[in-house]
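Note that one protein chain of the assembly has been removed; the remaining protein chains are unaltered in position.
For clarity, chains are labelled A, B and C in written order, and residue numbers in each chain start from 1.
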């Protein structure tokens, strides 16, 4: 049985980046203790019933003893309300949820993160290195503008790996998309690519891996009402028909498990 | 046509009293300029639709140039959400609304406030004195405990009038209700009593005035959806049948205008 | 070529409106109450409080209670009656450059007919909106709007004598709204407006009493929007007369959703209590929406849902 908890957690650190990106670090030892990279938490943005549902956020990184962070962009009602909070405020979290990345003994690994999809990459990289599961993983990050990924690239570099970046507006690194950077990977190596980001980006990464014969794991996003495998709302199509559920069977899938229409 | 405005107003001062009483002072010059004692404002407690409706609060006092204050007790969802706000926060107000106290040339006047019904009494007293409408008005205030009225009594005394207080628990002044204090008024004087407070208290005050042959104006509270004379929800029964509307015909009524069942 | 000033005009039968935004009956009084907050000339139309033959005192209080993202009301159709409406309320409304729609209500077919007769030809009354959610006291209090035959009969009776376009306002408390809409279309209605309030109730667990003196009341506000939108979509596909969408509309985005579902115009009700300027904010918002959608007229949005 998966171990998961419903906890009230205090925000011990609140950071703001670019115009609309927020990082909250919570003290949630029970959740942090069992969390795996690629898993997520369901967060209640405040009291009352408008907005009603919890919002899903991937676990961005662990720090100190029992602290875990989420990194989110302000989009709609829920994230807007969350962004008003600060250090000392308490939030209701449920997690860790879902099935994360599988990287035991994976050989050459490449992490490809785009936009907010970069969030789970830090935790994945840190665990890979800690568990010595992959030798010198490569990291490719893409975002619209430098301010959305410079601090993230720096923090991953601080773990001792090489990080290559691309920005849509060319304000940092390669002027283009993160998929362009994949050409820099030596073709013959048996890469396993771990990717998360906007759907079109992931579709391109999966296509590239297919052509190059590399294995690929994707972390998907769908609308979620529960995140607890109860509502069956988070369906994604399987190539052979029928559906898998992102909160239960994912959010991380082997690329071939899901249909990429 | 009554002059009223819908304004965004910044909280310039936020004060907390007793366990659950809050005073906000807003900068709302347009509203303050035309406001009369006994009128009220409809306040939106925050964004979103839960809670949905505005809450009515009487205008407690004016201060400085264009500042007006409300004084409220935390009761349910709306006041609880309001109480989380502080200086610098902006609130959406509609007002001044309703028909206030009529005190031009009123002769001996006595203000009888109970609990949160004390809120409009400061504004009434200040205007009476400023317009020299009543000579040496008497002020009788009652509340559950000292902490709910001591600061209010002091602020009204600072306007140069004698204030007599009663507390249910006897922690300040007379150990009993504010209605007991009415015996201290010289009977023969043609008092006009202005009262606001819990319904049972006002019923007792109206009864006392009836027996003593004194005129009495009451400020009533009912559930309000609009406060703008549009929904017709704020009905109160008339002695001769049919209804008046608290937000339009009141909130201040001559005692005989409404049925005191 | 970027759209400069989108054309927001729409037609409901012969009634031309400068934009699709009307006020919902019972939430805007007789118009004058909102003059301090809204430039009434910028509204597409004003639907006034429901008018009956004789004045009505309304229900005992409490008459309103807040619910989750909504409110219940059991006002009891308090109104000044048709005579005082014409004498005291219409004069101010006539000064406006905005069409006035008079919502009428009755206990019997004859009530509705007499009301339509008394309002026929009256200057300042641009259209009638027939509230058929009222109980038919001659039929054991069954609401006109829940039985197709009664809905058709009351529509035909009003059409016979009315000089203005007749909009029939449907109750959502039915199994199949399209059945009632078709019956009302057969009765000769120039348009239908929907939804009126959903029948609901609230209880105070501490005192064990209903929160409304009338025990039950009408639910309105954002909470009912999904039901209202579905019923407007179904109705617009079932009848060929124009549909006016009502139910939980508070923003221009909400209004656009109802237009996409097939509504030719919309009414704003409970939102007026929360934001007295909701109607004019929505008019401005619809202009922005048309620019963003790159359409030169709001009519291009009507029924534009891509299913």
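One rule holds in what follows: a contact is a pair of C-beta atoms (placed from the backbone, for glycine too) under 8 Å apart; a residue touches a chain by one contact, two chains touch by 3 or more.
None of these values were measured; they are calculated from a predicted model.
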Absent chain's touching partners (shown only) are A, B, C
Touch with the omitted chain, as defined above, among A:54, A:81 or A:122: A:54
Hidden partner chain, residues of chain A it touches: 1-6, 44, 49-54, 92, 94, 222-237, 241-243
Residue positions on chain B contacting the omitted chain are 49-50
Residues from chain C at the interface with the omitted partner, ascending: 67-70, 72, 146, 173-176, 198-203, 205-210, 215-216, 219, 221-227, 229-230, 233, 248, 253, 256-257, 260-261, 289, 292-293, 304-307
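Everything that follows uses one rule, which is that only the chains that are shown with their structure count from here on.
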Rounded to the nearest Å, the gap between Cα centres of chain A and chain B is 54
Could you give the separation in Å between the centres of chain A and chain C, each centre being the mean of its C-alpha atoms? 47
Touching two or more other chains - residue numbers and ranges from chain A: 49-50
Where chain C touches two or more other chains, by residue: 68-69, 222
